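A single protein chain has been omitted; all remaining protein chains appear in their positions.
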Amino acid sequence: MTEKVLEIRDLHITFDTPSGPLEAVRGVDLDVSSGELLGVVGESGSGKSVTFLATMGLLPSRARVTGSVILAGEQLIGGSAKQMRSVRGRLLSMIFQDPLSALNPVHRIGDQISEMLRSHQNLSARDAEKRAIELLDIVGIPQPGDRARQYPHEFSGGMRQRVVIAIAIANNPKVLIADEPTTALDVTVQAQILEVIERVQERFGTAVVLITHDLGVIARVADRVNVMYAGRNVEQGTIESLFDHPSHPYTRGLLASLPRPGKQRLKPITGFPPNMLNPPSGCAFHTRCEFAADICKEDLPTLVSFGDLETACVRARELPKSESFA
Amino acid sequence: MHGLIREFALIKQDSGILSPRQMAFRRFVSHRAAVVSCAIIAFLTIFVIFAPFTARYGVNQSVQGPPNSFLNPRANAWLGTDDIGRDLYSRLIYGVRVSLLIGLASAIISVTLGALVGAVAGFRGGKFDDIMMRVTDLFLAFPFLVTLLVVRNVLGALPWLRPITGDMSSVRFIIVLFGLFGWMGVARIVRGQVLSLKEREFVEAARAVGASRRYIIARHLLPNSVGPIMVALTFSVVGAIIGESTLAFFGYGPQAGDGATSLGILVGAAKGAVQTGYWWLAVFPCLMLIIIALSINFIGDALRDATDPRLDRGV
Partner (left out) sequence: MLRYILRRLAWSVPTLLIVTFLVYLALRIGTDPVASYKRINPRATRAKVAEYIEVNGLDPNFVKGYFKWLKNFVTGEWPRSIKGRREVWPALKDAMANTLRLGTAATVVGIFFGLIAGVLAALRPGGKRDVFINTSAFVGISVPPFISAIMFQLLFAVYWQKWFGESLFPTSGVYPAGHTGFDLFLMLKFMALPTLVVAIQIIATYSRYMRSSLLDVLNSDYMRTARSKGISERRVLVKHGMRNALIPVVTIAALDVGSIVGGLIITENIFSYPGMGLYFLKSFGEGDFPLLMPWMVVIVASVLFFNLIADISYAWLDPRIRLD
C-alpha cells in the first residue's frame, strides 16, 4: 500500500455570515496517497474547494476550522502562520480556476516563478531564472527563454494555466491541489492542461487532487474519486469501480445526467442544491433522492465499506444495482 | 474566498427573489448616514419652501430700528443681524431656498444634456467620441475656478444669449452657467457606463432583431444607466451649490435686487466677518453649507454603492 501523503480527518469548517453561522464542511474524512490523482467531485456549494483552501490555510480568519489535516506527518490545523507559510508552496501547492486573474499583471512571468523558487530554496537570482525557464519548458511553453520575460497578458488562456502549473510545481511539492483548473478554458485546451498535469505527475511523482464538477474530466485522468455533497463525503472509490457500479444515489444521479449519444431525454437530478445555512436533516440528499426513506432523515450517514467502494448511503444494500457508466 | 461566501449567500435566496430595484433600495437604506441625510435635506427643503411662514422677517427687513447692525444672537434675532440690521436666520432661509433652486435646476440641465451626449458618444464611438473625449478632458483639466469665471464672462458678453440667460447677475444666468458647465462631467460618466454596457449580450440581442440605434440607446442603454445618472445628478447638485458659493465669495454671484440673497452671498460675507469678530455671520452660513454639502454627498455616495455594488468591498 502506498503511503498516505495527506490525511484529512473529521474536518469541520464554519463561516460566520450576516445570516448566521454557515457550516460549509460538516465532517470530511479524506486520504490522498503518494503519486495518485484523486478526483474530488461535487456541485457548487458542496464544500469541495473550501476543504482544500482550509488545508492550505487560505481561508479568512472569519472561518472556523476544526479537525485534523496531516501532511507528510505534520499537523496543519491550528498551526502557526509561519508554519503554514513554510508548507505552502513547498510541500503543498494550489492552482485555481481563472489563470488570467491568478497571475500578477505587472510582474514578468519568469519573475513570478522565480519568486516561488526563491522563497523556499536558497537560490541566486540567476539560478532561479534558469530553473524558471526549465520549468516553463517542462509544462510545454515554447521558447521558454523569451517567454519568461513576457507579461501575463501576452499569453493565451491555456498558456497561462501552464505557467500557473509551473509556479505550483516549482518546489516539487508532495501534493498539488487543482481547483477547477480547466473550467475556464476551451475544451481542446482542457485536454492539453490535463495532459500537462499527468506529465508532471509522472515526472515528479506528485500527488494531485483535482477538484471539479465535470465528470468528463475525472473520467479522463483520475485514479480514485471522492464525491462530495452538502459538505460531506458521500462516496469514494477507484474510478473504474465508481463508474461501473456507483452505489450512492447522488453519484448515480450525476452519472446518469451526463448526456449520452443517441436519442434519449436528459435525466437531471431533481430539486435544488441545499441551503447550507439550514441543511436538510440526516442525509442531506434525501430531499432529492428517488430512494429516500424515513431512515434517511434521521442521522448523518458516515462512509462505510460497500464492496470495493465506500458509501454514505444507509440504504446502499437495499438499492437495485445501478447500470454501468464505464 | 469572497466568491465562496457569495455562492453560499446566493443559495439562500429561497427567501424570496428581489428585483434589482428593490435590492438597490435595500442597499441604500443600509447606509445610515445617507438615510439621515435624506431626512435632513427633506426637512430643509420643506422648511425653505414654506419660507414666508418659517422665516421670522422678510429678506430685506430690519429687525428693529437703529442701532441694529451687527447684533449678536438674541431673542429677536436668533442668529444675529448683518451689517444693516437684517435677521440672519430669515436671510439664511431665503438664501438656502435660492441655492437649492440653483443646485437642482442646473443639475437637471447638466444631467439631461450630459446623459444624451454621453450616451451617443459612447454608443457610436468613432470620431465623434474621440473628439468629445479630448475636448472634455482638456476642459476638465483646467483649474475649475478659472474656467468658471472665463466662461461666465463669455456667456455674459454674448448678446444673443441674453434671452435665455437673462442678466449676468440673475439667478437664471447662474443656473444656465452651471448647467452648461456640468454636462461634461456627466457625459463622461454616462459614456463610461454605455461603453461597458455596449458589449453586453442584451444589446447584441437587440441589434440582432434589428433595433435602431436610437431605440437601443433610449430603451436599453439609458434605463440601465439610471444608477450612474442618479449619482451624477446628486454630485451635480452639490457641485452647483458649492460653485455658486464660490462665485459669490468672490463677488461674482447672483445679485438679485431687493436684498435677495443666496447661501453663497451669505458665505461670501463671512470673509469680512472673520477679522471683525462678528462670528455669527461666518459660522452659521458656513455650517449650513457644510451640512447641505455633506448630506448630499452622503446620499450620492450611498446611491453609488446601491446601484453599483461591489460585493467584495470591505466585507
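Going in written order, the chains are labelled A and B, and every chain counts its residues from 1.
The working rule: a contact is a pair of C-beta atoms (placed from the backbone, for glycine too) under 8 Å apart; a residue touches a chain by one contact, two chains touch by 3 or more.
Just so we're clear, the structure is a prediction, and the values are computed from it rather than from any experiment.
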Contact residue for the chain not shown (choose from A:56, A:215, A:255 or A:269): A:56
Option from B:165, B:245, B:261 or B:307 whose C-beta touches the chain left out: B:245
Options B:143, B:210 or B:223, residue touching the unrepresented chain: B:143
Chain not shown: contacting residue from A:14, A:86, A:238 or A:275: A:86
Touch list for subunit A against the chain that is not drawn: 56, 58, 81, 84-90, 93-94, 96, 98, 101-107, 115-116, 119-120, 151, 153, 164, 167
Footprint left on subunit B by the chain that the document does not show: 1-2, 137-138, 141-146, 149-154, 156-158, 238, 242, 245-246, 249-250, 267, 270-271, 274-275, 277, 279, 282-283, 286, 289-290, 293-294, 297-298, 301, 312-315
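In this section, only the chains that are shown with their structure count from here on.
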Where subunit A and subunit B are represented by their mean Cα positions, the distance between them in whole Å: 52
